[in-house]
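All protein chains but one are shown at their positions in the complex.
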Amino acid sequence: MEIENIVDVENLMLRFYTYEGIVEALDGVNLHIKPNEILGVVGETGCGKSVTSLAILGIVMPPGRIENGKIIINVNGKQIDILKLHEEAIRKIRGKDISMVFQEPRAYLNPVYTVFDQISEVLIEHRKQEFINRALQTLKNQPKKSTITNFYISIYEKWSKNPNSLLIRFLSKIPILRRFQNPFKKELRKEVVQLLKSLGMADPERVADSYPHELSGGMAQRVVIAMALACNPTLLICDEPTTNLDVTVQAQILELIRALRAKFKSSILYITHDLGVIAELCERVAVMYAGNVVELAPVIELFKNPLHPYTRALLESIPRPGQPFKSIPGIVPSLINPPKGCRFNERCNYAMDICYKIKPKFIKVKEDHFVACHLYGE
Amino acid sequence: MSEKILHIKSLKKYYPVLGGVFRRKIAEVKAVDNVSLEIRRGECFGVVGESGCGKTTLAKTTIRILEPTEGRIYFNVDEDIISKIEKLEQNLMSERDKKTKSTIEAELRKLYHQYDVAKFKGSKLHRLRREMQIVYQDPTTSLNPRMLVKDIVGEPLLIHRVVEKKKIPEKVLQILKKVGLGEQHLYRYPHEFSGGQRQRIAIARALVLQPKFVALDEPTSSVDVSVRAQLLELFQTLQKDMNLTYMFITHDLNVVECISNRVAVMYLGKIVELAETGKIFSEPLHPYTRALTESAPIPDPTRKKMRAPLKGEVPSPINPPAGCRFHPRCPLAIDICRSKEPILMDAGNNHFVACHLMTKSTK
Partner (left out) sequence: MFSLRERIQKWKKAHEVSIKELKFILFRIRKSPLSLLGTFIIAFYIIIAILAPILAPPQPSWDIFKNPNPFIIPDAYNSVDPTPPSPQHPFGITVEGYDIYYGCIWGTITAFRVGVMVVALSLIIGLAVGIIAGYYGGLVDEILMRFTDIIICFPGLILAMAFVVALPPALTLDAPTILIPITVVIALITLLQFLKRTSKRFANISLAITLVLAVVSALIMFGIVPKINVVQMPLTRLDKVLIALILVGWPGYARVIRGEVLRARSEDYVEAAKAIGASDSRIIFKHIVPNTIYPILILASLDIGSIVLTAAALSFLGIGAEPSYADWGQLVQKCEPYMLGVDIVRYWYIWLIPGAFIFIFGLGWNLLGDAIRDVLDPTLRRR
């Protein structure tokens, strides 16, 4: 039986309509992510890796516009095309089935809310029913029930039947009466502390009550990862989460991601430009250049047997002690008027005539090894 | 000409932390704490460490962009003068007689005024700029976005009046060609270039005065991987061509392994290990260096590491741990590490370490 891919990106085309011109940011991106695997996306600045992840999440802001393509995600057995959903539907998926960790953790945490507030925001958004039920259970399990407890139980039963009831929402705004939320908040806090603990925090209670500016870079990144994993997503997208961190902290976070993948059984899309991290962490790798995926293969295969000239050049340009430095001549082409044919043609050592005219198709060359290059194929 | 071009002795750079109602100094950030090192002529001296270790501060203080709190810096000074100064300092310490003390002090002051870069002011400092230069990490912010390339690179020549005004465009073109740019780039603005090219412009600006010493502050950190190799090759070529000495600061161990002759590892303002590059990577002695070399990911999937990463995080430099600064995170810490600070000592073959275990230093 063929395993269904968690995410299938087919021929995604994205353009930015700016004052300076039309930027062809993505020009037919093809990707697929299998369940419970770590897929690395590697590429240089401007190759489109961040934009692809934003497209998967459905948060492409104007002046960007998706022109073409399909992004099919496999959630709960159903196959949904993200590009065809409208905002309400996508919002239910974001944070719950697909979540994202960004590069600069402190820029993505709201500075005026504590860590607890922010993580519970995610929990409330997607798992409210569950916590209401848990609170109800705890209340019912109390041996001695005072009048208040009984009163709470009746409120919670009403709430459990209708989590979005207007009455409850109204009550939660009134200063003294809103204390009825305390059992609910206790459950939330238990869950948050548990989550922070599983992320290796030494003092989860204290961290839960701190503000983002009181945390160091590594801890803040862990908090963001906690927020992302709070609802047990099927897919976790990490956009260069360790680039700004020290190398020892990076090692900790990579170890953490590996452990969490085993525990939560999610797939991870890991975006980076560091080939070392790719080699350490990822199982399959997609190489992107100037808005295209040029090669997609398992990591060992990619490092041992790179097919696309860009991948080869990239691997050769890694500085090695005692050997002369090899670099890729030329610069990344401007995406406002991209070159015709294969976008790597100017810098490629193996460029043929056809490379300047026709864009190479993304085809399967070997088992699980895809390339977009005229050297391979018909 | 002496073999060593730069001597740094007991350099300290502390930032005061002001607080309280009257904004008094309540604490100090010890960014660079008692660092001494010597750099040989023509070598590439690497300085590695993580954020907050003080490596950038070290470079900027050496070049006198920042003023040192304490310490002496001797640039291009003869060894005998330096030994003379050191002898006088020793005499000063042991001397009892007040009168002789003041004569020694007066002579020391004169010598400091003449040779100690840390005390240079006015026109001496101005002339120093010609000899010591710096290349910054981010070329986007280190180039004035409203100046043409020819003005950016020509400005140092204009300021120091090394050549007459008419000859400046010629010299600018010369140095641009050396870094791999051309005449067509003269009349353009920095934002029209890619990251790698911008860094080249910054390098051209630093080298146009033909300095002897260049501090490179993470010059390859904000450029792409494929451009990094280009820049590293350029650095090597320029070093041979123009007889430069580099202080190469980075957090990327891979880069420092490839380009530097000797490496110093810094942690929280102190040097914990200093040795030849090959030695540091083949047999790191200090536990921190070991942790660094083991944490760095290797671009080879067949060599996946399954080691326990270093615990904890870098503490704040305002309140460094007592004794050895690394002891809270060190897997090999013993009692003495918590109370006494280790000194940087030679553990054999010019391999310096600051660790009680390695140098077997007793109280």
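As written, the chains take the letters A and B, and residue 1 is the first residue of each chain.
Heads up, the rule we're going with is that a contact is a pair of C-beta atoms (placed from the backbone, for glycine too) under 8 Å apart; a residue touches a chain by one contact, two chains touch by 3 or more.
Computed from a prediction, not measured in an experiment: that's the story for all the values here.
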Omitted-chain contact residue, chosen from B:S10, B:T141 or B:T237: B:T141
Touch criterion as defined above, residue of B:H160, B:R290, B:K311 or B:K340 at the omitted chain: B:H160
Hidden partner chain, touching residue among B:K9, B:K30 or B:R205: B:R205
Footprint left on chain B by the chain that the document does not show: 63, 65, 121-123, 126, 129-130, 133-134, 136, 138, 141-148, 155-156, 159-160, 187, 189, 202, 205-206, 209
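We adopt the following convention: only the chains that are shown with their structure count from here on.
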Of all residues in chain B, those that touch chain A in their complex: 50-51, 194-197, 224-230, 232-233, 236, 251, 253-255, 257-259, 277, 281, 291-292, 294-302, 304-305, 309-311, 313-314
Residues of chain A defined as touching chain B within the complex: 44-45, 216-219, 246-252, 254-255, 273-281, 299-300, 303, 313-315, 317-322, 324-328, 331-332
